[in-house]
Structure formats: structure tokens, C-alpha cells
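For reference, the structure I am asking about is given below.
All protein chains but one are shown at their positions in the complex.
In this document, chain identifiers A, B and C correspond to the written order of the chains, with residue numbering beginning at 1 in each.
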Amino acid sequence: MAHKIAILGASGYTGAEMVRLLATHPNMEITALTADRKAGQTMAEVFPHLRHLDLPALVKIDDVDFTAVDLVVCALPHATSQQVIKALPRDLKVVDLSADFRLRDAAAYEKWYGQPHAAMDLQAEAVYGLPEFYREDIRTARIVACTGCNAATGQFALRPLISARVIDLDDIIIDLKTGVSGAGRSLKENLLHAELSEGTHAYGVGGVHRHLGEFDQEFSLLAGRKVEVQFTPHLLPANRGILATVYVKGDPAVVHDTLTAAYAEEPFIVTLPFGEHPSTRHVRGSNFVHIGVVGDRRPGRAIVIAALDNLTKGSSGMALQNVNLMLGEAETTGLMLAPVFP
Amino acid sequence: MAHKIAILGASGYTGAEMVRLLATHPNMEITALTADRKAGQTMAEVFPHLRHLDLPALVKIDDVDFTAVDLVVCALPHATSQQVIKALPRDLKVVDLSADFRLRDAAAYEKWYGQPHAAMDLQAEAVYGLPEFYREDIRTARIVACTGCNAATGQFALRPLISARVIDLDDIIIDLKTGVSGAGRSLKENLLHAELSEGTHAYGVGGVHRHLGEFDQEFSLLAGRKVEVQFTPHLLPANRGILATVYVKGDPAVVHDTLTAAYAEEPFIVTLPFGEHPSTRHVRGSNFVHIGVVGDRRPGRAIVIAALDNLTKGSSGMALQNVNLMLGEAETTGLMLAPVFP
Amino acid sequence: MAHKIAILGASGYTGAEMVRLLATHPNMEITALTADRKAGQTMAEVFPHLRHLDLPALVKIDDVDFTAVDLVVCALPHATSQQVIKALPRDLKVVDLSADFRLRDAAAYEKWYGQPHAAMDLQAEAVYGLPEFYREDIRTARIVACTGCNAATGQFALRPLISARVIDLDDIIIDLKTGVSGAGRSLKENLLHAELSEGTHAYGVGGVHRHLGEFDQEFSLLAGRKVEVQFTPHLLPANRGILATVYVKGDPAVVHDTLTAAYAEEPFIVTLPFGEHPSTRHVRGSNFVHIGVVGDRRPGRAIVIAALDNLTKGSSGMALQNVNLMLGEAETTGLMLAPVFP
Partner (left out) sequence: MAHKIAILGASGYTGAEMVRLLATHPNMEITALTADRKAGQTMAEVFPHLRHLDLPALVKIDDVDFTAVDLVVCALPHATSQQVIKALPRDLKVVDLSADFRLRDAAAYEKWYGQPHAAMDLQAEAVYGLPEFYREDIRTARIVACTGCNAATGQFALRPLISARVIDLDDIIIDLKTGVSGAGRSLKENLLHAELSEGTHAYGVGGVHRHLGEFDQEFSLLAGRKVEVQFTPHLLPANRGILATVYVKGDPAVVHDTLTAAYAEEPFIVTLPFGEHPSTRHVRGSNFVHIGVVGDRRPGRAIVIAALDNLTKGSSGMALQNVNLMLGEAETTGLMLAPVFP
């Protein structure tokens, strides 16, 4: 019998991507979809690409009957999410796509998100939702906090290297390029087509991007000491895709071996042969991550490049991996869609 | 047990799209992939987005053991295709993506393709591969000729209207906009990113585009008289998607009713409510067609707009529909992937 | 001595384009720039691509000293424009980029713009700002109303044909494709990069687009009878450029001859050799119009295709032509910039 899923905040891109993935999942049924301003509309009105599906209309959260729901996917904005999840029945499983339950430390949350956390008691039971590294905890968790899409990309490139201590922890630079859908469907001048197409620029330069909170937490935990990376995201004139170009000091062959070994059994992570490196185009629309390692001409320096689709593996695909784990399904069910190229 | 499929010409976009779709089909196995110049390479080298799949390496056609093949999908260039199919075992089922077996009339073929047809005997047993209209013939056919992607789009908009004689047959204009992947992976200056992005232009203007051969054949057959439409394709700065804006003279409400009734039971064709019209973005990567009808301010004139993905519904998705029909599978198997938006 | 120009509404794309063009004009000086919500900011903040210029800061309209101004370019939204122009000193020359003074008939204005016109007295002295056709009136006008960008493109393709009565006036179809900058810098969901890139759709289908008001007025005036064209605009995933594909019934050679003769002396309008047709990419960033004519396979039918840059020739370049004429400068001064390709 199909698991019953409610998606809160279904009028945004991650909500729509969740519906897209669930549409061909054999054991899931969408029983509720919510949107705040767009409540009352059908999903076909809000996202015409989903009009062939038989979906419940968008309602307000208060109008959802959660007793008929097995798991909630929460695709709400930061800060809103914690309020909403706090008000849900206490035994309901939750996969949260916002930043609200990613940071374990209340002070860190306040530092990066500019306000105190309102549900620290729930934070204690939340598991960081990177399935490749928290798989067993996720299986039994009630609340899973999916990671930031940039944070996921950087971590896929770096976690095994930090754990294995094969790189200099004090000189890590993540130069990241991201498609625009990561910024969501919000009405901002800098997200207009005329402002974005045919060019690029950096943003959040100098150590102010919020995903650094996740990098700091996770990398420091792995290293057993404080690790602070440099991180510069850039906006690409493309809708989907993140490419992280990571500069590390360490032996390139060892770096490659370490990543290859770490991901040997992972169904979604492909480590390329040494010297090859990925393109975002080759993971578009899929849950796969491609990682490459190249040695620099200067000995002892390696470039690690990781590519994924921010809406799939970086958000809703990761969420569905977590949903599968939490509901006892095979982790890859519904997620083996091949990338869409060109 | 899985059906065994060989794909000839797998290094082009339609070949790759066929692999993408078969990758999540439950009952198909790819047993051979061919490419001429790229024989010897792996599919991962030629199309890195497929590297997570366990696929046979590319070989030359002569190196394929066709005794172990149930059906051949032929994604070769026009003219090459007829030679290759002629040389295949005579009992092998074939779905051809080229133009070689679309036109029943030898003179028409020579007119539109500039050379005599070399396998007219095979042409006699080929079925025109538009499944919504030739479904029963396709089930029992040995050779099915998938249609041109533009030809498919125009026909979805017009066939029911011509059959039902609800429009003026002498005043039909198809103004079509197509993404660039329809032109294939060939090295032409006008297909370079720098030449194509950020603008548009028409091509094949004035009644010289080859897909007119298909329009003329099919529409005249339906009407029982000669029908010649006007057709102007334009190249879009987008990879996938065709939008056909079709100008007809007829009662808009009747036009809408006729299309709605014709497609009521079709799993892949969605007729929008009267007055609404589609976007190519909402069918991208999927096998769906969206069709809308709007009445003009001038009475007795309607605009029919149809959208599909040229690589999926316009080519390899249509091919897989045909493969399913020919091998006794449910027609929709493996084809219900939701569109990828944004 | 340089003419003193004020630009009202300088924070939008047409305002910025006006500044771009004036930047290399030898005899113009920008003495005031206004913006409503962005008053107080510098132009470099609002449009960093203009930061190398020494420009006045943005102020509110009330803070402009119009006694030091020779001519006002008004790039304000429809409806706002008429209020503002009404309040300006009565002897000040005005070039208006809004729709407010394009339609001579009060009822027509109300029909297409949904509200009564508030300055019909000024309308009486306004000249329709298509310089190739109203040149002499523009020289002596106080108020010139630049045309809509789509309206300009369609008129360049059709005016000489209607004047010369070489086409069927009852069967004209304009299928138009426009870049997104024509929609301005406003915050609308459908103008986001993620919603617009990589695809196309029609809008204003069926005879409801406001530029039809201009087509109706001008074409009927030329023909001496009512002329109502069909008009379907489509949104392109490109920032600049309009391509109008116009279907007419008439002799293609006569159509071509008529256009060639009409534009023989025009500095900005290039009629291509018979059978060739233009691309928007080849006029980008320039004040040129390229027009081509192709004969259809069906005798007595021609396709006329016109391309221009909506922000330059379709808006601010046209405005500068008018400014030049009104201030006694050579019409082409500052406007001979070659298109930017690729």
C-alpha cells in the first residue's frame, strides 16, 4: 500500500520537483499539497508541467488532515518551517528542505540566519539529511533536515578528504557556480531573465553565505577541530546545476583514491577516472553526483570538481532518498531517472 | 524476460534520448549500440550523462549479432537508414527515426530528399509511426517510420480538424518554433552557441522544409483531396521544445471541441481548457503534448497552439511508444516521466 | 552647445538604453534623471553598466528644474506618463516612450488601456513617432509619441504594402517573437530566468494585445478603410530582439519591390535581397531594421520577415531619432553603432 505524503509549500520549485519525482515512484501517494498565497488553485495552474497528474488542489496548512499522512515534506521558507513543524502532530515523520534544522548549535543558527531559533527542542531530534553520510540515523529519525544545495555539493567533494586527513585543513577554497533555480521562485529584480542571462557574477563573497554554517559545523565535526573554508558562489545563466571547483593542498592521487574508495558503493555518486572532471549538463534532472580530481602543475595541489542538480540531488532528490530510508523503501526507488541531455 | 533492443546510431541526440528512456523501462534491455565514427568508444565517453548505466560499448553495425536482438531502433541519418535496414535480417522488427520510410510515394521522397529511394520494397511494409493515429497498424508492423518532429507537432494540432472538416483546408498556416536539438549533433556553424543563443530566425521559409512532404501526404489522405499548408519553422535559442502556432479558419469553439473529443482517451495528449495555450517548458523531457485553442477577435478564425519536446514525443519517446506497441507492452510503459521544469 | 536632455523614468530598461545611446552622442547632455522608488540612488547603483559615465543622480520628478532642459524623454509607465507630461511646462519638447499619446481616438485608448485618457488636449498635438513615416511632422512637433516595439516591427513590414495596395487587406497575420526586455524590469513571476529560459510560449493571443490599437489606427488610416490584422506575439528566451513573421497574400516579387523602393533612402532600414530573411541577432544593440521577403510555394502568397532590437530601434533608438529631428540634429547622429554580434 502506498505511503501517504503531504508536501507543504508546493508552489515553489523544490515542491514541484518533489511532485515530479513522486509522480513515477511506485509506492508513494500525494495526499495533500499546501501553498499559502496560492491556496485554492490547482497544481496545474501553478505548475502546468504537472497537469497530466491527478493531484489534490493546493490548500492552506490548517486545512490538511494530518491523520491521513505518513510523512510530511516541508518545502517552506527558512524560519517559517520551524513554526510549522512545531505545530505538527509529534509522531509525524518530517523531511524538511529549509535551513531550520540543519545547524545543531543555537548560536550558529542565530549568527547565520539573523534571528533566534524558535524550536530548539525539535532540533535535538533532527538528523542532518545527507544520506550518504547519515544513512543509519536517517532510517530511524523523525525529523530529517535536508542540506543546502551548495552545502551538499561542497561536502560531496570534501568530506572523505577531511575525514581521511589527506588535505591541508587550513587552505580549502570552494569556488562554486550555481544555476538560478536554487534561488527559488521569488520575485527579485536580480532573478529576472534580462538581468541574469548571458553573464555571471559572484554573490555572498567573503564568507557571508549561509551555507558556510553547514560547512563549518560538518567539517569541524569530521576533523575534530575548527575548519573554516573559503567559499565563493557565482550565479550561472542556467536553471539547474551546481559545479563546485574545490582547491585543496594534498597529493592528487591520494585525493582521487580517497574519494573513489569512499563512494565505491554509493548508487548516486560517480567518481570519474583521475584527470577527468564533470559538467553540470550531465547530471541535469537526475539524482547523480559526478566528481573528478585533477592534479595541478604545482605538486601537492589538487582540484576536485563536483557537479549535481541543485533541485534534484541538491534538494528534492535528496529529500526523496531520505523519505525512502525513513519509510523502509529501497533508497534508490523512484530516483534512477537518467539525466536529461541536451 | 526483457526485450532485447539494439540502437543503431547511438552517438546522436535521438540515440541518447532512446537510451535515457530505456534506462528506466522495466522490460527492455539494450544489447547493442552502434556508431560509425565513434565505434570503440564507450557510451560514457560519448554521452557522459549516461555513465551511471551499464551499457554495451559502441560498435560498428557489422559487428552486431542481430540474432540476439528483438527489435532495432534505427537513429541513423536519412538515406543511410534505408541502406542499413535493407541489409538487416528480414524478420527483425525495426523502428526507424529517419525520414526514409515516412513517404509512401517514391516521387515524393525523391522530391523532398533529392535522391531516389533505394528500398521502395521495404517502404511498402512500413507504417507511419504516429501512434495516436496508426496504433493498430503499428502493433503488427515490422517496420515503423517515426515522423519528423515538426511534422508530428503540426499533425497533433491539425489531424482531427481536417478529418472532421471543421476548418478551411486552403488557408492553414503553421508558424513553428523549434529548439536546436532537432538539428542534431552535427558540426554546422549555424548551430554554434555563439550563433544561436539570444535570438531567433526562420529557416526553410516558403514551402521548402522537408517535413512538408509528410504534411502533404497525411493531410491530403485525411481530406481525400490535395491539402497544402504554409509552414515556417524558426530556430529557438533553447535545446528542446517545439511550439506550433497554427492559424485556421473555422469556428473556434468547434475547433476546440473537435480536438478535445479526439484526444479524450489519449494518455499523452492534453487538450487545455478553451482560451488557454501551452509553453514548451511545460513538456520538456516528457512524452506529453499540450494543445490549446484560442478564438481570434475576427470571427471564424482560431489559433491552435501545440507544444511537445522534439527529442521525446517528437522522436525517441514516440519511438518507444511504437516499440511498446510492437512488442506487446503497455503503450505508456517507461514513458510517464513528468516534465522537467524549470 | 549641447542640447540639455532630461530622462524621466531612468531606472527602467528604455531609460537605461536612452542613456547608453546619449553617452556617445556628440551634442547631447543629460541634465536630469528621475526615478520614483529609486530616487536618491546614483545611476551606477541602479545600472552598473553605466558607471563609467558622469551622470546626475536619480531624483524625483518634482525636483527637476525644467527651465534648464531643452527636451524631456519620458520613459514612464502607461497612464503615469500622461499625468506627468500634462504637468510639464507647456513649451517643453517631449518624446514619450509610453503608449499614452499613440492613439488619436479617446475611445480606442480606453478600449485598449482600460481607462479614460486624462490628457486628450495634449493628444491633439502629439505626433506618432515612427520617423520613417512621420519625419516632417516630428521635426516641428512638441510632443512625439514613440510607438510600441511590436507595433513598430509590424509596421515596418507592412506599411508600404498597405499604402501601395499590393496585398489582401483582410488576410494579414503577424506572428511575432520578442525578447524579454520588452516587458521591462518589473517583478513578475513569468519574467524570472527560471520561468523564461529554454522555451517559448505565446501571449496576448487572439486579438487582445494592446499594440493592435496602433496597428488598427495606422493601417486603417493608410488603407482608407478598416484593416484588422491577426497578431500573435511570443516570448523568446533572449533579452533583445523582435522577429515578425508576416503572412500576406500578394505577389511576392511585387511585395519585395514595394518594400525595397519604399526604404531605398532610409539609413536604418535594410531590405535584403529577395529570398533572404533576417535574424534578430544581426541587429542587436543597433538602430537597424532588416527586412526580407520570401515567396511561398503557393502562388500569390509571401512571407515578410522583419527584425529589430526592441530596446534600440523599437524604443530608445527610435526616440533618439525623434530627438535629433526635433532639435535640428542630423537624424542619424549617435545612432550608427554597429550591431553587437555574437
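Basically, a residue touches a chain if its C-beta (ideal position, glycine included) is under 8 Å from a C-beta of that chain, and two chains touch if they have at least 3 such contacts.
Since the model is a prediction, treat every value here as computed from it, not as a measurement.
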Visible chains that the absent chain touches, using the contact criterion stated earlier: A, B, C
Residue in contact with the excluded chain [from A:2, A:87, A:187 or A:202]: A:202
Contact partner of the left-out chain, one of B:60, B:86, B:165 or B:193: B:193
Candidates C:283, C:302 or C:319 - the one touching the absent chain: C:283
Candidate in contact with the missing chain, chosen from C:11, C:123, C:197 or C:245: C:197
Hidden partner interface residues of subunit A, rising order: 171, 173, 175, 177, 179, 194-195, 197-202, 205-208, 212, 228, 230, 232, 234, 236-241, 243, 245, 247, 275, 277-281, 284, 294-298, 301, 303, 305, 307, 342
Touch residues of subunit B, complete complex, unshown partner: 13, 180-181, 185, 187-189, 191-198, 237-239
Subunit C, residues in touch with the chain not shown (by the definition above): 13, 16, 19-20, 23-24, 47-53, 181, 197-198, 239-240, 270, 278-279, 281-286, 288, 290, 336-342
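Here, only the chains that are shown with their structure count from here on.
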Same vs different contact residues, subunit A with subunit C, by half of numbers used: same
Superposition of subunit B upon subunit C: rotation angle, C-alpha, nearest 5 degrees: 180
Computed distance of Cα centres, subunit B from subunit A, in Å: 36
For subunit B paired with subunit C, centre-to-centre distance based on mean C-alpha positions, whole Å: 39
Between subunit A and subunit C, centroid-to-centroid distance (C-alpha), Å: 45
Where subunit C touches two or more other chains, by residue: 194-195, 197-198, 237-239
